[in-house]
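The complex appears here minus one protein chain, its other protein chains still in place.
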Amino acid sequence: MPTVQSLTQTKEIPTAKPIINDFSITVGTVNGSGSQTANMTLIRALFKMGIPVSGKNVFPSNIQGLPTWYTIRVSKDGYLARSETTEIVIAMNPETFAKDLNALAPDGVFLYADDIKQDIPRDDIITYPMPVKKLVSESNAPRKLRNYIANMIYVGILAQMLGIETNALHQALDFHFKGKQKPIDLNMNIIRHAANWASKNYTQEFPYRVEPIDAAEGYIMANGNTAGALGSIYGGLQFAAWYPITPASGLPEALIKYRPKLQTDPETGKYNFVIVQAEDELAAIGMVIGAGWAGCRAVTATSGPGLSLMTEYAGLAYFAEIPIVIWDVQRMGPSTGLPTRTSQGDINLAHYLGQGDTKHALFLPGSVNECFEFGWKSIDLAEQLQTPILVLIDLDMGMNQWMTKPFEYPDTPIKRGKILWEEDLDNLDWEWGRYLDKDGDGIPYRTVPGNQHPKSAYFTRGTGHDEYAKYSEDPETWEANLERLNQKFELARTMVPKPEIITREGAEIGIIAFGSTDPAIREACDYLDATGVPVDYLRLRALPINTDVIDFTHDHRRVYVIEMNRDGQLHQIISLDMPDQATKLTSLTYNNGLQLTADWVKNTIMVEEMK
Amino acid sequence: MPTVQSLTQTKEIPTAKPIINDFSITVGTVNGSGSQTANMTLIRALFKMGIPVSGKNVFPSNIQGLPTWYTIRVSKDGYLARSETTEIVIAMNPETFAKDLNALAPDGVFLYADDIKQDIPRDDIITYPMPVKKLVSESNAPRKLRNYIANMIYVGILAQMLGIETNALHQALDFHFKGKQKPIDLNMNIIRHAANWASKNYTQEFPYRVEPIDAAEGYIMANGNTAGALGSIYGGLQFAAWYPITPASGLPEALIKYRPKLQTDPETGKYNFVIVQAEDELAAIGMVIGAGWAGCRAVTATSGPGLSLMTEYAGLAYFAEIPIVIWDVQRMGPSTGLPTRTSQGDINLAHYLGQGDTKHALFLPGSVNECFEFGWKSIDLAEQLQTPILVLIDLDMGMNQWMTKPFEYPDTPIKRGKILWEEDLDNLDWEWGRYLDKDGDGIPYRTVPGNQHPKSAYFTRGTGHDEYAKYSEDPETWEANLERLNQKFELARTMVPKPEIITREGAEIGIIAFGSTDPAIREACDYLDATGVPVDYLRLRALPINTDVIDFTHDHRRVYVIEMNRDGQLHQIISLDMPDQATKLTSLTYNNGLQLTADWVKNTIMVEEMK
Amino acid sequence: MKLNEIGLSKKDYGGAPSTLCRGCGHNAIVSQMIAACYEENIPPEKVVKFSGIGCSSKAPTYFMERSFGFNGLHGRMPSLATGALFADMSLIGIGVSGDGDTASIGMGQFKHVMRRNLPLVYIVANNGVYGLTKGQMSATAEEGLTLKRQGQNLYMPIDIVWEALVGRASFVARSFSGDPKQLKALFKAALNHHGTAVIDVISPCVTFNNSDDSHHSYAWGKSHEVALHELSFVPPAKSIEVKYKKGETAKITLHDGTQIILNKLAHDYKPTDRAAALQLLEKANRKQELVTGLIYINPEQKTIFDIDFLPKSPLNRMPVEKLRPSPESLDEINATMF
Partner (left out) sequence: MKLNEIGLSKKDYGGAPSTLCRGCGHNAIVSQMIAACYEENIPPEKVVKFSGIGCSSKAPTYFMERSFGFNGLHGRMPSLATGALFADMSLIGIGVSGDGDTASIGMGQFKHVMRRNLPLVYIVANNGVYGLTKGQMSATAEEGLTLKRQGQNLYMPIDIVWEALVGRASFVARSFSGDPKQLKALFKAALNHHGTAVIDVISPCVTFNNSDDSHHSYAWGKSHEVALHELSFVPPAKSIEVKYKKGETAKITLHDGTQIILNKLAHDYKPTDRAAALQLLEKANRKQELVTGLIYINPEQKTIFDIDFLPKSPLNRMPVEKLRPSPESLDEINATMF
């Protein structure tokens, strides 16, 4: 077929049947060029066809002009972790052309903008040059949109070759442009134009196809930052202070976005919660502590550098027993590190945040849906225990679109913990003291400013105090107060979300992991099972750990603690709670800024088990 | 004896011989009243008599008018830890009169200002009313000095009754007043006057006496803050930045005090090092990092709250590989806590100071003499490893006068680590890169600003970088760099000060401890030995631990890790390095703000061993 | 016992006994704040106290025990107050800080609370030194000041009033612990102001920085103070009756209708023009005059409360029903998640 020849096809047309709904695509482009819209259109369309899909954005820490990759995984089996192999590459960026070419799997498909004139030293793949410039100019779209439109060209071509349904694409664009007809049509026309061209010129059958199924039925697509924000709003958030930082900004920005719709008082027409952009993280946490102290449900969000700056104030909140929630959307550290790469490296810092004997409970959501759930649960627990709760996710979960179960409305009423108002104090038959452990559970009763009862006021401080909040340097008083704080921490073990355990027939070994690595671990467990190495999987959902985790370790010959940092921070912390099991706990760490993959987990465990 | 009667003696004169050079004195007074001079005069005089002595100041977190206690321990055996019993009480403060009375041991001596009219419901002690007001007025000293002089009255009386030598007292005053005759005479006269009165009126024999010996021969008296400052100066300190905080201010203030004498250039008459009082700790560490980066030997000092504020910058120094030394003079936390009470509660924070996988080596001096030694050694190691070193002491060691061995002149030349200047670069036969591990020990070579070689410059950042200090987000590059940093940390194990081990015949159990608790532990070991429970003692001098610590644990049935915090922070950190020994390590913690005592250690271990 | 209009005695405005040094300037701040609140008939329960760390920051412990108080972290009082005061906007916030607490470690939060114009009485007890840590130079110490253990200060001082003026504070005053009458009057004005009211109080540290030539000593203050005017007040109710009397340089009507009347002393000065205020300060600094009084006020400036679109009823008393949006709304949200 001459057309095909002219397109410098380099490989025999494979006779094999096309692979359906099971492959990965990598798009290599530059940031700030509008490729985000193109890529989101693709995964939304695939999702609309009912196909499980995930998209991961690997982007640089600048605003415009540097290489960016977007990998889309399509998996009928619902495996949505990043895949180590990519079967389709779309090369739009000359700078990374060679690199992207190399990344392609054997028998893979290489689509590239034909204005990139670089040789293609591989004969084990199929190449499709795309006349991007030509098609763009034919589109006679406004000049300033040209760059952006180039991206829609590959959407059209890919849609054509994979068989993505037009109405699915239309729905994707309709959503993206909030129903605005003009941009929808503009983009749809480009896509059609490119698709037509492809259908005419790429005559041979494409080795990968998508077909509508219903595996994505009953799911939504969202990112963790938005879910965390919504969860907080449904958790009765009243005050949020923040300072911008990647990858956490999305959470407070979602609060700003959804406040008018969700928390405008029908009567007064006023907002029911406050958002303040502070001058830095020292101030952000200070504001949140002030609000939490004064009886508002208060939340802040940050990432590593900001968390470091919150250290001193977090210690005060622990010691003065002030309920607040801190979201740490982790990025790669130490230091400024890789601000746009993912990591689970703040466990130690977050757990011990503060000088002296400070310890905090950590919530560790393992899905976007759980970000919503822990959004409201974390505020409840913070107020019940009168202490800071930290919720740790990472860039991958916070910023990428995940397919997830719909957000579920809270199944328990809002818990405000032990607060006394005027009438409560009037009816008290005992003498209230702010730090008096009346109930023996270590949790005292608190009052908040505005309470007009003449006995309601007390003076809060970060220095030593007695049960009635009076200043004290007395050794016994100090020691007793710190023991009570510890009692609350032990109580937290029983109140934080319990781990989720997935068992397998005949498993002798186990995995403990948490957070965004869940999809990779689940997939790896299937592979390991298939290779005759069944593994039980405990997904930790919070610290401190409860007995389930200790029992799980007891019941296995060996337990792999898998996390995305260098030092095996979680492995360290949990082994402290079971010294007699310590030798069974094996730390496996993955620490290069990319998302964990099932292959890595499977291979690493195989190697370990061979030993 | 009428005089004695009139002095309401409440107890028969004991016939037993007086106890010599072995007792404790507690002085109860108010702060800001000048009692410090009186108490220092006492311990200096005792020291001059060759008697081992220690003084501990238990003071409030304000400036004037609140209760303060000073405890002096006199011990011919050289036991200088705080003692739980006190045989002599001097009660000058009406507010704490009753409390101080109760603290006195049976058969103890109670000296009190007779203007305090409170009853003395104890008949198992000897009471000595002191006509302080009368003696002060007789002294016809200037009005405004009266309050202050009241303190010298008890010095005189006590000196008389204990038999403290006049010339020893004179030497003490001479030192305190830097040879100024007028104040020396003034004070000496008061002391004599009070002594005379006592000799006339307290006719019966005093149950406690001191006698000159030579047990303090070859020792000096100093506090850890001064020693740390001097050690740093002899370590070639070039730049210090700090922000005032109790109990750390004494270290930089000693730098200010000793700079003119020790580091004024004979030729230029200029200072050889810089001291800057910063606007806060964020700036103090920033300045020190700037200086360390630019090739100056740089040190800062702070305490818990300040250390918390240094978190972010400490992580940068770790990651960008900048040599600095941070002294953390620990006070009781969490939060502002008890600013004037001692603690060892910052181990966790200091060890992991920074977001992501940050880890630091910690030096843990166990004596004032060692504060000097670690002062220079810490700077050497920081520059050799190109990383921050933290030196942790506590309020007790930092602020109290300790009897200690004289400071020893450094026995090794100053080590500046791998720095390349113009000529070095000229003679290089390989291409230098700031983060290139040429020697395979994980430590690269560095250049510093001012180097005029056109190839010497590089760009330093807290973000990802390759071996040539170029910005990089490449996964492999990131991972390799972090592994190299870890290699440096492992190397530190072999370079930090090794533990000191004291063994005993037939010991099956061991103690691991560090820092200011050393005197209490040594004393306790003697007691335990005497009661048939010999204990080996490993005094940890740094983190990370080396194999000695692991072997020590191996070789014992059980090892008690004793520290002054709530959560057993050191116990946690070292058990991570020997999971197979974890169950042997038993955490014993003391956490009320007072100094550890031998009795507590002995009793606690006895109880544990009974179990 | 004498009672004010809301039936409280001065004792009801008292706090714990002071543990500050005898003669400390901060004690004057404590007693004048008690007097001001008592005379202004402010219910203690309507006041919330904030402070950082320092001798000055201990002051709130010593007045109005019946008010909530939060002694926070060094240099971080403003953020604490910002969060807390949103909980119930009917409360009156009083923040006490020191020169170290505000001008050294606290500069950032000091500047930013002013530009947000948080309704807060912000008192800087300014003694030019770090009292609680025993006498180091603070950022307001004058050039050339010499202190024991510290040597001489050769840096340029930070001027709290000047910083407040360019920082756009809506109320800027300076006073002196040695002038209790004016101190009280300015506290009253500040308590009635709607916005951030910065009062730079020269408050001598008798223990570490009170030598006659020190610019923060009683002696220096007494000999260099130039009071701009005398202040008196007319409550909203009566304000109509008021006529201009001779000697009056200005009448300022506050947010709540209260009128402040300024009676000419040193200068004929109107505290409503920021440019003039800057001039005044510049001159005073050159002439080494300690200008005291109400230096600038703008009762109209928007506060952070006006800005954030919030209900008047206290957030911290909001019923739980209101705190959580409806189940239906979540269905709608889920429908848009893709």
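In this document, chain identifiers A, B and C correspond to the written order of the chains, with residue numbering beginning at 1 in each.
Here is the rule we use: a contact is a pair of C-beta atoms (placed from the backbone, for glycine too) under 8 Å apart; a residue touches a chain by one contact, two chains touch by 3 or more.
This is a predicted model, so every value here is computed, not measured.
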What are the shown chains in contact with the chain that isn't displayed? A, B, C
Among B:47, B:374 or B:537, exactly one should touch the missing chain; which is it? B:47
Where A:22, A:253 or A:467 are the choices, the one touching the absent chain is A:253
Which one, B:85, B:147 or B:460, makes contact with the chain that was left out? B:460
Hey, which chain B residues sit against the chain that's not shown? 44, 47-48, 175, 220-222, 226, 230, 233-236, 238-239, 241, 258, 261-263, 265, 268, 270-276, 278-280, 282-298, 312-313, 316, 406-407, 409-410, 413-414, 416, 421, 447-454, 456-463, 470-471
Counting contacts across the full complex, list the positions on chain A that touch the omitted chain. 32, 60-66, 243-246, 249, 253, 256-257, 277, 279-281, 305, 336
For chain C, which residues lie in contact with the unshown chain of the complex? 104-108, 111-112, 114-117, 139, 154-159, 162-163, 165-168, 274-275, 278-279, 282-283, 301-302, 304, 307
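As a working rule, only the chains that are shown with their structure count from here on.
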How many angstrom between the C-alpha centroids of chain C and chain A? 44
Which residue numbers or ranges of chain B touch two or more of the other chains? 60-61, 305, 336
Would you mind listing the residues of chain C that make contact with two or more other chains? 73
